[in-house]
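Excluded from the complex is one protein chain; the other protein chains are retained at their positions.
Entry: chain A
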Amino acid sequence: MDHYERRRLADHAPERGSVLFALGLGAAAGAAGYAWWARANRADRVDHPGDSAPGRTARRSRFGGYAVTGRTVTINHPRQELYNYWRDFKNLPLFMEHVKDVDVQGDLTRWVIAGPMGRDVHVETRITDARDGEQIAWRSTETSDIDTEGKVMFRDAPAGRGTEVLALIAYKPPGGELGRWIASLFQREPALQGRRELKRFKMLMETGEIATNRNRRTAA
């Protein structure tokens, strides 16, 4: 019932008499109740089959204790070049603002990440799957502060529109849902960070720079 319907009901009630009005309301409530009961007990109720949308866009956002976040962006740039740039992890802090340090030791990479409330998060990852020009997948080792895995995938966009880049990250939010909410207050939540970083990656690859409205190189 919107504002105007409510107004109309209120306007009409005194004219028609309060008894009639109450009866009408009772009838309406009864009808609504029956409709709910009938729907809940329908014999022909079906489960929804899976649709074509990616799982990360499902209304439920937790998968076995993991929060899953992912984002796709199309970049007007050749697939192999994007892969090569990303594969050299030392490049990543150039567009990942919260990554403070990257140390690559063979298969293992140690990351220092700016976390909520000024605390650094240390993560060590191992590459679990790297397919040249197609995808890079990683998983955190036991020494890490958070339990996380992820992958970034590259595929040709249709009709020469460049490359579709999909980044997927699953992680166990430290402190559960509450921790996730607090992190988002500090803009240190992976879904937000991931979205921003992918856009910065696109800017850097397409234009050679990252847009800023700053008028000076350093604070004046």
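In the analysis below, a residue touches a chain if its C-beta (ideal position, glycine included) is under 8 Å from a C-beta of that chain, and two chains touch if they have at least 3 such contacts; residues count from 1.
Heads up, the rule we're going with is that contacts and distances are computed from a predicted model.
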Choices "Dihydroxyacetone kinase subunit L", "RNA polymerase sigma factor", "Threonine dehydrogenase" or "Na+/H+ antiporter subunit D" - which one is the UniProt name of the chain not shown: "Threonine dehydrogenase"
Contacting the left-out chain in the complete assembly, out of A:His98, A:His122 or A:Lys199: A:Lys199
Contact residue for the chain not shown (choose from A:Thr74, A:Thr128 or A:Thr143): A:Thr74
Contact footprint on chain A, counting only the chain that is left out: 74, 76, 161-162, 192, 196, 199-200, 202-203, 206-217, 220
